[in-house]
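Missing here is one protein chain; the remaining ones are kept as they sit in the complex.
After this line comes subunit A, so read on.
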Amino acid sequence: MSGKLPQKKFFRQRAHSNPFSDHHLDPKSPAEMDWSAHYPAFVCEENPTESSFDMPTKQVGRPLMKKKIEFADLGCGYGGLLFSLSTLYPETLMLGMEIRVKVEEYVREKIIALRLQHPGQYQNISIIRMNVMKFLPNFFEKGQARKHKARVITNQLLAEYAYVLRVGGIIYTISDVKDLHEWMVKHLDEHPLFERIPDEEVEKDPVIPIVRTETEEGKKVERNKGEKFLSCYRRITN
């Protein structure tokens, strides 16, 4: 049995989706989100026993999950980063978030296909279509996430990112557009809840090479042989 990988060319969509238009919202709150369909391999068997990493999430009328999502890729595009990190951190639940319908569909189908092609693998990643700018806190509890990749940044939104990131959690930003990079750095530098991680330390992070080469931004730059700008910030308290 082999799942065919979806082909990107059938899933093209213009790069912009209006984040201010009204979309349907589910769930109402993190407690009501049913993640069991997203990560069937991580659903607790009858009696949830000890979990290695985190306490199981107690959910209202939902199957208990062994773990909570800890990596979020906000604006994940075609999911390159997710697929690479999936095998690097097979025990960490990761979620991509993308607003474009067709792009979300592509990633969803690729996950299904990869799970079939590689039994036991790619169980820890999933994708959801959503508007990060509006509904991020509906999906994550306070301090739930450990890592975050984001390119949508304003002063006001950083408060929401800080809310879902636990103290010590890391936000990765990457862009091939210098102006955008500078914009993100400026806002993150100014924000009292984030501190920049020094470059030497950044280079030691095993996630970094992947963020560089596997994100949509990264891939595009590889192709174009252009520059790419990366910066990482740690969530601190204030």
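As a convention for this text, contacts are C-beta pairs under 8 Å (C-beta built on N, C-alpha and C of every residue); 3 or more make two chains touch, one makes a residue touch a chain; residues count from 1.
Keep this in mind: contacts and distances are computed from a predicted model.
The listed options are "15574_t:CDS:1", "Phosphatidylinositol N-acetylglucosaminyltransferase subunit Q", "AP complex subunit sigma" or "SKP1-like protein", and the UniProt record of the chain not shown names that protein "15574_t:CDS:1". Of the listed positions A:G3, A:P63 or A:P90, the one in contact with the omitted chain in the full complex is A:G3. The hidden chain makes contact, of the residues A:A41, A:L88 or A:A159, with A:A159.
Summarising the interface, subunit A meets the missing chain with residues 1-7, 10-11, 13, 19-25, 28-31, 101-102, 105, 109, 112-113, 116, 129, 133-135, 137-138, 142, 154-160, 162-163, 191-193, 238.
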